[in-house]
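Please find one structure pasted underneath; my questions will follow.
A protein chain is absent from this complex, but the other protein chains hold their places.
Now for chain A:
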Amino acid sequence: MARIIVVTSGKGGVGKTTTSASISTGLAKRGHKTVVIDFDVGLRNLDLIMNCERRVVYDFVNVIQGEATLNQALIRDKRVESLYILPASQTREKEALTKEGVEKVINELSDTFDYIVCDSPAGIEHGALMALYYADEAIVVTNPEVSSVRDSDRILGILQSKSRRAEMGQDPVREHLLLTRYNPDRVEKGEMLSVADVEEILAIPLLGVIPESQVVLNSSNQGMPVILEEQSDAGQAYDDAVGRLLGEEREHRFMTAQKKGFFSRMFKGG
């Protein structure tokens, strides 16, 4: 049985797709057969970040509606073996994602994959609910600012009440906090919430802290999951997060401000 992980946030633009791309790439790099599904029907982005937009023939909705088989729609990643992408449809309505249809696809993927990563659209509407419904675990992507934290709290409440696990009375969805766009210097100046603040408010375990970095933007534009930028702090932070997701003990990095952060960046040479 595959582990089904939803990457969600409530708020838009916090880094869900970037995170989905990097986490799934990280899992696949360690030899786990992984598929990442774009649930953002109508606003598909994942294929751009994974640099496979020119190879999309069939999509998730085609499979749900029986117009294509899974094998026709799955795109094999060119960089990492055992990584597959199931792209979203750009032309359909979100309502095309039916509970039964999504279940059928996820069940079929479960037979052959170790990990299914579901990249959720923003909001708390139908698409987001479908992305989280079948999840065993949730990575809640949050930026260190008040409105993002509030929306994450909202999505955590929905995970507790509207997921399949909640409806069936099974063990609750395992929640992980991933703090992105973290800038220790701005935290120091009081312009951003600190890791401790966000942890204290949301009260869920911390999976990782991804530092704010130009590398994230550059790699997105180049269609490269940032985790493959192994020299960058953001890439390393994602790699740590994948390790923790697999149960490894890794010390949290890139959280300290001022001198320490400044020096370590000097030594790494950017």
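In the analysis below, a contact is a pair of C-beta atoms (placed from the backbone, for glycine too) under 8 Å apart; a residue touches a chain by one contact, two chains touch by 3 or more; residues count from 1.
Everything that follows uses one rule, which is that contacts and distances are computed from a predicted model.
Novice: For the chain that's not shown, choose its UniProt protein name out of "Na(+)/H(+) antiporter subunit E1", "Dihydroorotase", "ABC transporter permease" or "Probable septum site-determining protein MinC".
Specialist: In UniProt, the chain that is not shown appears as "Probable septum site-determining protein MinC".
Novice: Which residue, A:Ala21, A:Val63, A:Leu97 or A:Leu156, contacts the hidden chain when the whole complex is considered?
Specialist: Only one of A:Ala21, A:Val63, A:Leu97 or A:Leu156 touches the chain omitted from view, namely A:Leu156.
Novice: On chain A, what residues meet the omitted chain?
Specialist: So the residues of chain A touching the missing chain come out as 150-151, 153-154, 156-158, 160-162, 166-167, 169, 172, 201, 203.
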